[in-house]
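Here the complex is missing a single protein chain, while all its other protein chains stay put.
Chain lettering (A, B and C) follows the sequence in which the chains are written, and residue indices restart at 1 in each chain.
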Amino acid sequence: MSTPLLEFDAVEKSFFGVKVLKGVSFNIPEGGMVGLVGENGAGKSTLMNILGGNLQPSAGSLRFGGESYAPQNSGDAARQGIAFIHQELNLFPNLSIAENIFLTCFPRMGAIPLIDRTEVSRRAAKLLRDVGLGLSPERLVETLSTGQRQLVEIAKALSIETRLIIFDEPTTSLSERETLQLFALIARLRSRGLAMIYISHTLADVFRLCDDLVALRDGEVVGCGPAKSFTSASLVALMVGRTMTQLFPDRRSSTPPREAVFEVHKVRRIDVPNYVSFCLHQGEVLGLSGLMGAGRSELARVLFGLDPRESGTILLDGEVIDSLSPRDLIGRGVAFLTENRRSEGLCLDASIAENLTLATLAEHAQNPLRWLSAKSLQTAVSNIRQAVGLDSKTGDGQCVRSLSGGNQQKIVLGKWLLLKPRVLILDEPTRGIDVGAKYEIYRLIQELADSGAGVLVISSEMEELMGICDRILVMRSAAIVDELGRAEFDRERILHGAFGTEIAR
Amino acid sequence: MTIRKPVAAQRARPFTQWLVGLISSEYLVFGLTLLLVALLAPFTPGLVSIANLLNIAGYLLPLFIVAIGVTLVMITGGIDLSVTSVIALTSVVGAKLISADGSATPTVVGLVAMLALGAGLGAVNGGIITCLRLPAFIVTLASMMFLSGFAVWITQSKNIYNLPASFLALGKQLSIALGLTITLALCVQVVLQRTVYGRWLYAVGQNPTAAYISGVPVRAVTFAAYVVSGFCAALASVMLSARLETGSPVLGREILLDIIGATVVGGTSLFGGKGKIAWTFFGVLFLTVLDNALNLLNLSQFAITIAKGTVILLAAVLDATRHRLGRQNA
Amino acid sequence: SKPDSTGNAPNGARKITVGVAFETLQTEYWVAGFEAIKTELSKLDIAMVEAVADSDASRQLQQVKGFITRGVDGIILVPKDAKTCIPMIRAANEAQIPIVLFNRPADKTDAISTAIVADNAKLTQETVAYMVDQARKIGSKHKAVVVLGDLGDINAIGRRDGFEAAIKGNENIIEVVSRVPSEWNQEKAQAGVANALQANPDIDFIFTSSDFLFPSITSALKAVGRYKKIGEKGHVILGGFDGDATAYQMLVDGYLDATGVQDVYFEAKSAVQALIDMREGKKLPQLIIDPGFVIHQGNLKESSPRMWGANIKKKG
Partner (left out) sequence: MKRLYQRLLEFAPLFMFMVVLAFFGAQSSRFLEPRNLVNILVQASSTGIVAVGMTFVLLTAGVDLSVGAIMFVAAAVAGKMALAGLSLPFSLLAMLVVGWLVSAFNALFIARLRVPAFIVTLATLFIGRGLGLWITETRAMNLPDSFLQFGSARFLSVPVPAWLFGMAVVLAHLVLTHTSFGRQIFAVGHDAEMARKAGIRTEMVMAKVYLISGTCAAVAALVTLGQLGAVSPKFGEQKEFAAIAAAVLGGTSLFGGRGNVLPGTLLGAVLIQTIENGLVMTNANPYLYPMITSVVIFVAVFFESLRNRVSRPFSA
């Protein structure tokens, strides 16, 4: 190996005088696949944003293909052959899939500066096939689910002539099947000689895919070398700065059947053929598994009154609740964490404290004038910050937009935990959260359940569901097709149910 | 490994720091107003005299009151173009009620009616915008046209005179207006900063979807902002009508752009989620003082207009610089 | 020390300053008035400070108070309307500064001022009456359009009332088929007249509440080939108000039947004289009427020297 494809040389970056990257140096060989791991806020995305031309380093330099490389914007990076799949999906919901893919490089009709629509459709369709998304390229992105959007983002990265692809947590909303498809795609791309940087909090994936690993902690490289030289445990120790013995908290050995808190009877969404019925018990963590687009998120939205319900009844503590708005539900102790933290979960330009307390403001204003008690707000904020493991570098007043993806997720979660809900519906709760913090969050979920609440967890990570749930429901085509008690947990059976390859029950 | 030292940052001299501090503070617009006065005072006889300051205040207060309501609406990400028409309509309705030529009801009743009408009109705007989910711009544009047309129609273009002395006193006594305005401004600012409602208002402006999911009564909050806006317009209408001793169907017709302009110049965002009453005050003050000073300078009409535009632009450029500096240095 | 009757302070004492506050300078008529006052003042070697309120009464109040603050010796004011000026007059009274209203009167009040005014309604009525006479001479029933000004503008309303008064009783000759609200906007006036002509192609009588809308009207007429000289077949009887340069040209060219002219020179001269008189402590009537005059084909020669539009036109 002569010259590496890409060299980071003592790259530094500060925001508001706080150093986020402190002299990062490492190389990526031609055709190499490097895994980049680290806690939330370690600086992974920031480093990649520098590489992708979205940010300029405060100090240090980069070399790409042996030449000095200092992109001023993402266009520069793309021209050099660097594609970037962002952690926060960077798609325009008001444009179609095809338009999103070719936004900066539309094929034209020869000399006329008009877009060649047929060519666009043809090429987009091919790219979509490559990533395993069977949708019309003309569809507006706003009609897609998060997982589908993620695949579009990947298709977009493949549309340009690339030499290096950056994947910033590409699997956070992909289910098992799509993840496997993506991995197959990555293998194909690698065989073409493309180099890649792969960021993920799922260490198993990182080990499986990457030749080399780089571990970041607090903006410093704390470990760098061939993947074989690390073990899962040693990597976690490097990232987190301490050893972790288990990924999931211990569960109660057995749960006596308890009363139902949340019952769903024959609920049907508008425009959907199937009914859904299930029951969530006190102290239970119920998992909802299924493939992408199985309708899990949609079900959750119907339950929370965000999408219209065609028919069916929902009971809370045995009481029928009808045509309720999120506000009423929250008042009764039902909370819902959406899978879409940026557009539906956060006020990005508001501060950490404001976001954390948004759903529980009334508690801090127990007086006729609805006057907020600054002190009570302050205590609530600092307690929950600790509970979700938000790093203490950032002040309560910092605006959420400038936080790392994982830390943003912790804030949405923290907002709902502050409510101490009776029923908590979580849609992809650990999206983008690092290993250390995940454990903490699982523990919080467990604690909440132990206190008598019911928790419904939608997740695309089967390990996660099997690790924390008391029971798992499997969904396919907007219907529940299987139910597994903890004793019956079985990867194969869940997958079969999700794919519909075996008639369950 | 080469380690590059961060330079510049540490070496900033006190003066530079002070300058950066000033430019990046939220009092920039206020500072600019003072600067303007300081620069123009030597050339403009009477600019800083008590009489002139009172004069400015008399003109500024009603503007500021309307702008307070508009600020609330703009924080929710909406806009209220109908305020000037609300001013006109409440003016003629109120005047019709209390005028000796009209039904000569007691002043207090007239006042209450005016304020109630203003709030009511705001409620209609807010109701349509929130319940029918129509864009605020077009709804309030339509109601601006409608209400203004209605005010002219019911008066058949005639002004209403002979208002009772008790009403006119409101216009003569600057202290009453001043007291009212300060109370209102402080109340609204406190509500914005310290109450649940205030937090909700910002949240709605920043991300209505997230706010809705977090249990914020988005519609009620938005609705209330328009009601307050209508109420503020009516209050300003009371002051203006009393000051001009007339119920006029075209009252305030020309000041819409001034109001929205002042609010935006102060720093409130047209896109919602950002704004403060103090900023709006600075914005109104800036524009009013600029107007007053340019007039006292005795420039010709076109020069005044050009100068006004240029100064606004310079202030805005400074403001944009402030944001950029803020991003780099905070 | 009292100034002498020319307004000059004796022995190089401080020069007298007069504040001139206009409501707007957006039409030629007001500019002409403004210029006339300026000329009149400079003849007497009086300094002038100016302010324009952009149609905002509240701003005007602020401007007048501004004048008082800077210590002017007299104020000439074009108020937005009859009532909103009263607080301004009162403020001037309190500061013992003489104040004269130009072209628009104040409503009845105890505050002391003098107004030089043309009677919009009366002058319009005379103008339209002349037009009706022309129509009567031609015989046949005429279909009329009136282009209204801004319905919120007191002068526009005066002219509308004058028009209606002149038509009243002559319904056998004139049928008003369209009332176009122009909002003092040329485009709206043009579109309105064009639309009226579309609805009633046989319209042959148009009165506009201000001469500055004539270009719009002629352009609408030209578009349908109806812009004809007096006496030609298909001529539309035209009348206006103000007496501006365009109207003068149209009179000369034989297209325009009549327009009501406000005598700007008379008004400016009277206004300045009134100020001087008031400074000397003379008692003046509350109203000084500018009789104005109707200029038409019959009196064009002898009246045109008093028509401000004619003079602008002649100057270039």
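What we mean here is this: a contact is a pair of C-beta atoms (placed from the backbone, for glycine too) under 8 Å apart; a residue touches a chain by one contact, two chains touch by 3 or more.
Model, not experiment: these values are computed from the prediction.
With respect to the full assembly, the chain omitted from this view is in touch with A, B, C.
Across C:Ala129, C:Ala165, C:Ala191 or C:Leu287, the single residue that touches the chain missing here is C:Ala191.
Contact with the chain not shown here comes from a single listed residue; of A:Thr3, A:Gln56 or A:Thr104, that residue is A:Thr104. In the full complex, chain A touches the hidden chain at residues 52, 54, 73-75, 77-78, 86, 90, 92-95, 99, 102-106, 108, 113-115, 117, 142-143, 306-308.
By the touch definition given at the top, chain B reaches the unshown chain through residues 76-77, 79, 128, 130, 132-135, 137-139, 141-146, 148-150, 152-153, 156, 204, 208-209, 211-212, 218-219, 222, 257, 260-261, 264-265, 269-271, 301-310, 312-313, 316-317, 319-320, 323-324. Contact between chain C and the unshown chain involves residues 25-28, 31, 148, 151, 177-181, 184-188, 190-192, 194-196, 198-199, 212, 215-216, 218-219, 222-223, 244-246, 249, 312.
Note that in this section only the chains that are shown with their structure count from here on.
Separation between the centroids of chain A and chain C, computed from CA atoms only, is 72 Å. Each chain gets a centre from the mean of its Cα atoms; for chain A and chain B, those two points are 43 Å apart. Touching of two or more other chains is recorded for no residue of chain C.
Within chain B, contacts with two or more other chains are made by no residue at all. If you check the complex, the residues on chain C that touch chain B are 25, 49-52, 54-59, 61-63, 65-66, 68-71, 81-84, 86-87, 107, 150-154, 156-157. Taken together, the chain B residues at the contact with chain C in this complex read 45-46, 49, 51-52, 55-56, 58-59, 62, 152, 157-159, 161, 171, 240, 243-246, 248-255, 291-292, 295-296, 298, 300-301, 304. Looking at the complex, you find that chain B touches chain A at residues 1-4, 6, 9, 194-197, 199-200, 202-203, 206-207, 209-217, 273-274, 329-330.
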